[in-house]
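Here's the structure we're looking at; comments come further down.
== chain A ==
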Amino acid sequence: MQTMIEVEGLTKVFTLHNQGGIQLPVFSGIDFRARQRECTVLFGESGSGKSTLLRSLYANYLPTSGSIRVFHRGEMVELTGAPSQTLLDIRRETIGYVSQFLRVIPRVSTLDVVAQPLRERGVDQDRAHQCAGELLERLHIPERLWSLPPGTFSGGEQQRVNIARGFIVDYPILLLDEPTASLDQRNASVVVELIREARQRGSAIVGIFHDADVREAVADHIFEIDPTQKSESRAAS
Partner candidate 1 sequence: MSTQPLLQVREITKLYAANKGCADVSFDLYPGEVLGIVGESGSGKSTLLSCLSARLAPDSGSIHYHNRAGESLDLYSLSESRQRQLQRTEWGIVHQHARDGLRMGVSGGANIGERLMATGERHYGNLRGTAEQWMSDVELDIDRIDDKPTTYSGGMQQRLQIARNLVTHPRLVFMDEPTGGLDVSVQARLLDLLRRLVTELNLAVVIVTHDLAVARLLAQRLIVMRRGEVVETGLTDQVLDDPQHAYTQLLVSSVLTP
Partner candidate 2 sequence: MSSSPIRAGYNFAYLDEQTKRMIRRALLKAVAIPGYQVPFGGREMPMPYGWGTGGMQVTAAVIGHDDCLKVIDQGADDTTNAVSIRAFFRDLTGVETTEQTEEATLIQTRHRIPEKPLREDQILIYQVPIPEPLRFIEPSEVETRKMHALEDYGVMHIKLYEDIAQFGHIATAYAYPVQVNGRFVMDPSPIPKFDNPKMDNSPALQLFGAGREKRIYAVPPYTDVRSLDFEDHPFEVQRWEASCAICGSEESFLDEVVMDDQGHHEFICSDTDYCRTRLAQQEESA
């Protein structure tokens, strides 16, 4: 299987300049790999740096040291120190990211929010809307809400809109930050299905799942982050 993400010696320390330069180490020396057609679950206590690691993989957080390389357009590309242009390209084509919270844009309809990643890739509006509609339907967002901006939706509904937006493009790498956190059983299982389908199509998936049932349903590997010791990867049971 093609290695999609290769992390070596990754260390992250937050420096708070405005509070006396206090240093907050999160993790250090992490080695990590994610392969095609596999789902890797990041596991660890609260505050162990799971989210920080995931955000680093998306170039949302800047590593203090170490290397993150991803498979982009047929070769491994280093994220650390890459020009913004390259990072934006990678985000457009290679890495999808579903955060815990939807960043709402005022006045943009739900259908457009979900369809946007496809539109950015040049898919025409009708086709993009059709794909968006299919996903929203699977995630049980009633059609009467599609034309509304999701700003006023409930937490669970916003979460599902966010998921639809993340899954609308077949990203070779998909990063999921607690996508099922505020979902009921029925919708959580739809997400599990979506993850399995994405994996089937060849995506490498890296995610954080608090829900043990979901975790067991999707994980091929568990990567345990232990900030005090060396983190390690093991196959899911």
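Convention: a contact is a pair of C-beta atoms (placed from the backbone, for glycine too) under 8 Å apart; a residue touches a chain by one contact, two chains touch by 3 or more; residues count from 1.
In picking the candidates, the idea was that all candidates are chains of the complex that A comes from, given by their letters.
Model, not experiment: these values are computed from the prediction.
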In-complex contact of chain A, chosen from 1 or 2: 1
Interfacial residue positions of chain A with respect to candidate 1 in the complex: 14-18, 55, 59-62, 84-85, 87-89, 103, 105-108, 119-120
